[in-house]
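Here's the structure, in C-alpha cells; my notes come after.
A single protein chain has been omitted; all remaining protein chains appear in their positions.
Presenting subunit A:
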Amino acid sequence: MIDNQEFMVEAYPRELTQNPLRKIWMPCKNGHIVHRRVCMTNCPTLIVTVGLPARGKTYISKKLTRYLNWIGVPTKEFNVGQYRRECLKIYKSFEFFRPDNEEGLKIRRQCALSALNDVRQYLSVEGGQVAVFDATNTTRDRRKTIIMFAEQNGYRVFFVESVCEDPEVIAQNIVQVKLGNPDYIDCNSDEAIKDFMKRIKCYESSYQPLDEVLDRDLSYIKIMDVGRRYLVNRVVDHVQSRIVYYLMNIHITPRSIYLCRHGESDLNIKGRIGGDSGLSDRGKEFAKRLRNFLQEQNIKNLKVWTSQMKRTIQTAEILGVSYEQWKSLNEIDAGVCEEMMYEEIQERYPLEFALRDQDKYRYRYPKGESYEDLVQRLEPVIMELERQENVLVICHQAVLRCLLAYFLDKTADELPYLKCPLHTVLKLTPVAYGCEVESFCLSVDAVNTQRDRPENVNVQRSTEDALQTVPAHF
C-alpha cells in the first residue's frame, strides 16, 4: 500500500522503472505499487460463521478460504473445534457440550479467545487480509464479543450464517464429515451419529439466529436450505460483495469435473511453446480414446468446454458432442517468446529465462502474461464451474495448472510446477471438505512438456545449467 505521508514529501513526477520480473511500471523510490488484482480493502475482514453443528460451516469456511487465496487475497481459517480438541485431548461424549456444563463452557470460551488471538496475529502482524472464524457462534453474546474484538483491532466483520432444517441434508453431513472426525475415531457409526445428534440438541436451546430487526446493522449473509434462499444485509465493500457472489454460486450436488489438455500438437512435438497449431497424429488418437473414455464413464449431462485455440477445438470435434469455446481458457500468452523452443529463449532472452525460474508464478513474459494474470482471467471459469455439474474442460498446460491449484488448494509456489502431462484426464470429485483426484492416462504416447525448476536460477548461469531440465523433443 502506498504511504500517503511519503507523497507529500517527494517531488513529482517520479521516474518510472519497469520491474523486470512482473513487467509492472513503478516509481523508482518505492518498492511497492498498488496493483489491482482484487480490490484491496483498507481494513482486514473477519468472516464469522454462525449455525448449529452439521450445517456446513466448516465446508463453507474451507471452500471460501481456498477461493480467496486462489484469487490472491491472503486468507486463513481458524476452526475453534480444533482448538478445543487440542485443549481437551480426549473427547468423551456430547455431555461436554451441555449448556449446564460449567467446566465445558469455560474451556470452550477459552478456546474461542485463543483462536481470536491467533486471528489478530494473522491479520495485524502476519499480513493476512481475511480471517475466517469457524465456530457455531450461535449466541448473540458470543457474537458481541467477536464484534468488540474486531472493533478494537480495526477489522470489518461479515457473518455467514447457515440455516438448515432438512433432516436428510443434516444426516448426510454427519455421515460425510463427522464420522471420520477425530472426536469419533473410536466409535462405530451408529454410536457416533447418536452422540452427534445429542450434541446438536445442546446448542438448539440457546441458538439465537441472526435477526432481521435486532441485527439490522450487521453485515451478513444468511444461507437457507443449502442455497435455496439467501438473505444479504449491508454488504459494505468489494471483498464482501465477492464473497456473497461466490457463496451464492456454489452447491453441493454430487458431480465430477474432468480436466485434460488438448491432444499432442505439432508444436508440442517440436518442443515449442504457445502458438496455435493443430493436433499431431498421436493427438488425434488421444481424442478418439477420450471419446471412448467418456462413453465408458457414462456421465450424465456432460458439458464440454474448450479454449479458442485450434488444438483444443480439434480435440473436442473428434468427441462428436456439442461444446462451448471460452477465450479465457486460451493458453498463457508467452508474448515475444511465442512459438520458441526453450533453447531459443535461453539464447535470445537469457535474463528473462532466468527471471522466470526465479519466480515462475509472478513472472510475466515481455508483452505476454504471467500465471498471476492467468488466474485473474480464469476466475469467471471457476465461478461457472462451481455453478455447473458434470463438466469436461479441454485446455492447456498452464491453464490446467491454475484450475487444478484452485481445486486442490495449491500455493502460488507449487502451482506453476504441477504435473499435467498430455493425454491424461484428471477426474475431480468433491468429497467431504476437499476433492478426490483420479488420474486416467489414456495410453497414447506423447512428448513430455514438463520443465521443472533447475537448480541454478541465477541470471549469470551457464546455458547448460539453464537448460538442465528441458524435456526431450524432436
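One rule holds in what follows: a contact is a pair of C-beta atoms (placed from the backbone, for glycine too) under 8 Å apart; a residue touches a chain by one contact, two chains touch by 3 or more; residues count from 1.
Keep this in mind: contacts and distances are computed from a predicted model.
Between the names "Myotubularin phosphatase domain-containing protein", "ABERRANT GROWTH AND DEATH 2, ARF-GAP domain 2", "6-phosphofructo-2-kinase/fructose-2,6-bisphosphatase 2" or "Eukaryotic translation initiation factor 6", the one given in UniProt for the chain missing from this structure view is "6-phosphofructo-2-kinase/fructose-2,6-bisphosphatase 2". The omitted chain makes contact with just one of the residues A:376, A:390, A:450 or A:469: A:376. Here the missing chain is touched by one residue of A:238, A:348 or A:419, and it is A:238. The residue touching the chain not shown here, chosen from A:326, A:353, A:371 or A:407, is A:326. Screening A:206, A:295 or A:308 against the full complex identifies A:308 as the residue touching the chain left out.
The residue touching the chain not shown here, chosen from A:144, A:194, A:229 or A:419, is A:229. Although one chain is not displayed, subunit A still touches it through residues 2, 4, 7, 12-14, 16, 18, 23-25, 27, 33-36, 39, 212, 216, 228-235, 238, 241, 244-245, 248-249, 308, 321-328, 338, 367, 373, 376, 384, 387.
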